[in-house]
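Here it is, the structure in full.
Just one protein chain is left out here, and the rest sit where they should.
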């Protein structure tokens, strides 16, 4: 049986070795600790929903390896419909949790990237990575595990490649190879959803030359691997998660982003999918960003749905009709559907890879990345505009003050409007949470910076072809080459 | 044989009765008259390209009625790939002609709309419109005709419905019905590509009630029908088309937009596809705007490609490298791919209609309409920015001045830079033509206004669902209804 | 001597009765309590800088009442240069504190508004408010006090005026008048800088009719008045202020926003400046928003300066040159100077009031409000874009983790780049603080909503004049009246 359930998921997390810290404290049980329980609650939705036929259709597909039903998060994207389903699933998860469940979706992107890369390596180099990968994947599907994806290296001084850094550990690297596997040292930073994950899928960086080949490394390991230390980052308003009450109104989801420190972690061969093949690391990264930058449009659309809902809800508690904000709601909706739609377009215009995978259109994916890095900011601004001052910076007394025996009744008296004071506060706190608080996912730089996307767009765009169109239409017969730069 | 060729197309136009006027002058041969020859040149591309296998793949498909190869402009959209092909074809035609070939593509939208509407009417009302329609379509395919689509009525006083106007002719209407057909009176205005068309496909307006039923009328007629008078509109810089030289640099394409006056035009029954079924007119219009507002993204992307090319070309003639404008080129490219991609998304998320047609997703289509009404303006501004002052308003002497025996040599001397003066002028004139001149298509209002698209977006968007998402996440149990408006 | 100093200011705050709460706890000393000390540090800058001649010129002017040097925050705006100085001072204070010092500037706006309103009331109604006001002002100047300004009422159900609310206390009102003064009940909400203030200047709301006259009330009281209870609101990441270390990197300034509950507060006559003159309440509010919406452009420009600085600083710690971000820095700078400049324009185009006050141009002020409600959001987005992922949501381990004996060394190792890890973290935390953290001032709704500003713009703009310009240029002689709305 290839689908787990809520209880199984929680049990699997509880059984792991504690190796996650926050605020210099070891988190002994991630499922109950305030710093991690909300993100686990969010991730657990993907198991809870199996029982609802309508949701199941979104979340479950059949393994192309076994034919059995498996979580879509553990499936290989084999056609555009798989990508549409993926965008839909991500949007749905945001609608239900308010934020990111990166511990399923990034791992899923990572495994899809390496499905293709291992195939290509085996084809070109005669390696056996793809077979290894498939063995692991089949097993992962049967266990229905959650998997975080780890891409970003610390990098150190950005003016130098990994092998030229003063400290060679500034990108994750192989420090030892033996018959059974490899030993890696370094770090991966800003990794989403690790606390909610059973395993971590590590991808190589890109831009490597031969001298950097020890940095071209990909593998998957249990989250609680020996010599792996995980530190959770702190985000806006994150200590509210440790409090009672509604200052964090949403208990259905939450984010974590971690720094992973590898102090000579051993990875057995059967879990190693790249170990030195530097010429394939850029392709691996591109295979990652293709579907990632497409489907993230579903994520920000889903959160945009929540922003619309929370803003209108707050306006209603203020006694204001949504009709007043019609133009702004339409604009928010346009933003949502644009990122969602561009992701769909990237899928629709993709192409089949010999491995059987479906590769998204890179131009559309990377254009979408730019939209994802800009439109949600406008949507947030409009949500704050509609919600009013109490939404903008959450300008209200705290839950503790609401409960004050001295003056709580005054807050209740003066904050009521078209609803109770508490309902109004909860609605406005949700606007705050999603636009300037603990629910804001780092979508601008997540999966790479907008500048990186612009580079891809620029390199894909054939300007010369366009110049030729124009030259022909303008009836110009002479050649007009690109000028030399002005001499200084 | 269902594909015509350039000669056949030109001959078909030459053989028609002259009934088109401009500047109070009858155009006796549209293929040679300066006011119409460029648009016919543009339309003719769709025939000329049949011989190039790469282009043919874009332009030709197989009739689902006969299995024979037919122009895609005469085909029924039966799946998302047909729509992708359509977007690609429109973009291609803009790349090759610089502007709109509305006399093929709007007719194609119109016939697809009525394919569905006639099916629905027959199903619900027991009429025989669909059969009639198919007979006509088969014949049209076999003749490979060009067809303009006519949607917009003059409307008169917008505060009143058609039947309440002082002058009942302000929307096109049936004034007589007899055994053989119907007689119509009124006008259709701002109709694209009529001069290049063999036939005109008329669609009903929308928003009709029972008393407006004579206005619910759809049919197709030869362009040179008796009692039909056509007046071409004047556009920016259109008289340049009557001049020699390069002040209109592009001879590969051009637009026309006409006013059609129906003074009791008889339409035989076999060409009538709606005649009073007012309850289906809104659906017919929606069936039109679905694919129209999707694929128009390809149009403005194609013209955007020309704007990029012309701007970079002009900059090069000025001696400036494209690298300087990298950010602006990427922004233009993002605009292009966004309208293109959203059209693809509308197709990908569409659904099958019982008639076999594929209906585009209305939300995506209408969101795209808003992008089409805004992004090309930014692209134009950036093209002018890159091209410099000579592109912005075409700030150069005329062709006649270039040829002046008195001072033409001075213009040649002082306008040369990194190219000859003439090449520089041609490139800048193309920027002018595409951004502020005779090549600007009316895409903001073409196929309906952006305000109409916003209404559709607003009506499709389920705000209550989003409010419920938010209410659930915020943990609010009380009901918070939409407030009543403030009493004045 | 009319200028105080740091010690005097701190002593004045320490000597007040504790009546401010946060998290259900009474703050016994605002100058040392973590929830308020940073805002007091920020406000205290206005005293510390007296000793620096360059800064003193910005902060000090001469009283037009006594000729003595006084804080500009206690001066009357008598000409455009006073407003320029005001914009400059606000920008300077933001540059030095990173955020808002509302406990000086809003009070200053309030007293200027009532300087004019009391003059007008006395002129029209024969009251003696202006004299009272001047007596108080002279005394306030001599004490160099800090003054918060309180405008916003809770309002309750926005579909009803104050006097028609179920609970008549939903706007602050006079519940008793006697020979010595008035007694008020109600609340003022979202009031900035109260904790750092010696007194609170209360303004009336607007839109009042005769039946609402008890709500038309203005006065000034000591912050620690009997029966006044103050509850500080909670903002993003505010509990970090209670922690050690650099997770709030900025100790030079901070914001507070309070809810004020008036439970039958007595105000003696000499401090009452409006008590029932409902016909003057709208003008009082307009007198407030005129200079407020002008000079707030200086505030957001000053914070924009910090955003540019913090973003570039973070990029440098990442090893990236500012040249790469040139276009974005210019755009941020344009945003800064636009809000700053529009405020200057509002001042320059103002006019003299008979009282001697200078009234800013309302059209320019309100246009600026719209810019203030939008441009800083773009500036924030660009700051996050430049700073990278660690700035976007502050995606780094906490200070406590940096200090961990178990793994602090790993954080130091892997977060260093072109600077030490701590410097990098501090820079990125400042970006977070200013764009999505505890330093974000509520400028979108502060001093009224953007929608209110749009209403003012719409009402000031003479559209008919513009239509007449157009009608004349178009050579149209017939009248074209505004149409009636469409009948439904």
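For reference, chains read A, B and C in written order, and residue numbers begin at 1 within each chain.
FYI, a contact is a pair of C-beta atoms (placed from the backbone, for glycine too) under 8 Å apart; a residue touches a chain by one contact, two chains touch by 3 or more.
Everything numeric here is computed off the predicted structure, so don't read it as measured data.
One of C:310, C:415 or C:443 touches the chain omitted from the figure, and that residue is C:310. Of C:30, C:58 or C:96, it is C:96 that touches the chain left out of the display.
Residue C:346 is the one among C:285, C:346 or C:396 that touches the chain not shown. From the set C:235, C:413 or C:429, the residue in touch with the chain omitted from the display is C:429, counting the whole complex. By the touch definition given at the top, subunit C reaches the unshown chain through residues 80, 84, 95-98, 246, 249-253, 305-306, 308-310, 312-313, 316-317, 319-322, 326-327, 329-330, 333-334, 337-338, 340-349, 363-364, 367-368, 370-371, 418-420, 423, 426-427, 429-430, 454, 457-458, 461, 463, 465-476, 478, 480-485. As for the chain not pictured, it touches subunit B at residues 21-24, 152, 154-159, 167, 169-170, 186-187, 189-190, 229, 231-237, 239-240, 247, 257, 259, 261, 263, 318-320, 373-374, 377-378, 380-381, 384-385, 388-390, 392-398, 400-401, 403-404, 406-407, 410-411, 413-418, 432, 436-437, 440-442, 444-446, 449-451.
Interface residues of subunit A facing the missing partner chain: 157-160, 327, 483-487.
Note that in this section only the chains that are shown with their structure count from here on.
In this view the innermost chain, defined by its CA centroid being closest to the centroid of all protein CA atoms, is A. Between subunit A and subunit C the centroid-to-centroid distance comes to 37 Å (mean Cα coordinates, whole Å). Subunit B and subunit C have centres, each the mean of its CA atoms, that are 51 Å apart. In subunit A, the residues that touch at least two other chains are 319-320, 418.
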